[in-house]
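Entry: chain A
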Amino acid sequence: MSIFSNVIPTVIHAAPLAPDWPSGFWSHLIIFVVILFIFYIFMAMAFIYFERRVISRFQIRIGPNRIGPFGLFQPVADVIKILIKEDIIPGNVDKIIYILAPAVAVVPSILVFAVIPFQNGTALIDLNIGILYIVAISSVSTVGLVMAGWSSNNKYALISAMRIIAQVVSYEIPMALAILGVVLFSGTLSMNGIVQAQTVPYILLQPLGFVIYFLASMAEINRTPFDLLEAEGEIVAGFNIEYSGFKFALFFLTEYAEAIAVSAIITTLYLGGWKGPFLPPILWFLIKVFAVFALIIWVRATLPRLRIDQVMGFAWKCLLPLAILNLLITACQVVFWPALSQWIIAGVNIVLSAVLVVLWSRFFRLTGDKVEA
Partner candidate 1 sequence: MTLRTETFILNAGPQHPSTHGVFRMRFTLDGEVIQDVEPVFGYLHRGIEKLAEGLTYSQDIVFTDRLDYLASMTNNQAYVLAVEKLAGIQVPERAEYLRVIMAELMRISSHLMAVGFLLNDIGAFLTPLLYMYREREKILDLYDMVCGQRLTYNYMRIGGVSQDIPEEFVPALKRFIDSLPRFIKEYEQLLETNEIVLIRTKNVGTLSKESAINYSAAGPVLRASGIKWDIRKADPYSVYSRFKFEIPTGIKGDVYDRYRVRIEEMHQSIAIIKQAMEQIPQGEIQTKVSRVLKPAKGEAYGRIEGPKGELGFYLVSDGGTNPYRLHVRPPSLINLTALRELLIGVKIADAMAIFGSIDICVGEVDR
Partner candidate 2 sequence: MTLALQIAQLVAGLEKSVPGSVTESGGNIIVVKPESLFKVLSDLKTNKEWDFNYLSFMTAVDYQTYFEVVYDLISLEHNQEVLVKTRLTDREKPVLPSVISLWKGADFQEREIFDLFGINFTGHPNMKRIFLWDGFQGYPLRKDFKQS
């Protein structure tokens, strides 16, 4: 971390970094892009390693521990293995779409990092419509997945592509509505602005919004319990069934990049981004991102997966009404009690969320049958 303390100031209430640090627009762009790429690759490998070790502990086994101390070079070994694999293109696939699909899937997930603030003002570019940009860009990678599913000329991939369209499009709406709740409180769409406006972390002010956004984004990135898009047990890896070698590595990377992106967004929107006492902000950011990712891994290791009609039922009958109610309550609070202390609003919101969740679980039926133990 000494590099960072020499190069980037780490005063706790840091003055915002100049938007053209270090010396002008182009050098800022190039240096930051390089830093982001390094961050991206490093974090992807760290996440892969982290996930494999943590899931192994959940499954009472050890996980990779042979390559390097504590298995730390396992992701490196995996990357090398995948890069030297033969690049097979099956005979009757739609060649252009087949080759373009991984690129279309992976690029938006990298583009998301352009607006995420690592420190006060330290983002590639602090767009004043940051969160809107993120919602728009992250939907594009779905097109890449569907392209892969369609062009593979394989029925399993086709089923997966159809499921992807249904699931990802359905979960966009509760996701956007949950974000709107945060935006109402912070008054700005800019990501750095949202972090700065959090005197009380928004997870307390918007507990229901946090839950909705967490679940909706897990459905967007195909994570258990919504990982039926590439369910190994049924449709045998779904859209990436015909991919091997580097193209498969790109899809695999997409999955982890989206997971990092979602963790980073949740950190920024709900957990207070880089804010925190004593430690440098970049460290707080990393700790929070890892904490959210640990939660995602925990859910993956524990829960089985849902069926497609249950997933759709959950989105439209449960998350969407709750998101609208959340937005309504937030709007009322912002309009009628703008001067009230945020801690009181937080308390009210927590109670209301608990009531709403209990109410919905009483009346909500995922498939039409009441479930009793």
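Following the convention adopted for this analysis, a contact is a pair of C-beta atoms (placed from the backbone, for glycine too) under 8 Å apart; a residue touches a chain by one contact, two chains touch by 3 or more; residues count from 1.
These made the cut because all candidates are chains of the complex that A comes from, given by their letters.
As the structure is a computational prediction, the values presented were derived from the model and not from experiment.
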### Touching candidate - 1 or 2 - for chain A as found in this complex
1
### Task
Using the touch definition up top, name the residues of chain A that touch candidate 1 in the complex.
55, 58-61, 155-156, 159, 162, 224-225, 227-228, 231-236, 300-310, 366-367, 369, 371, 373
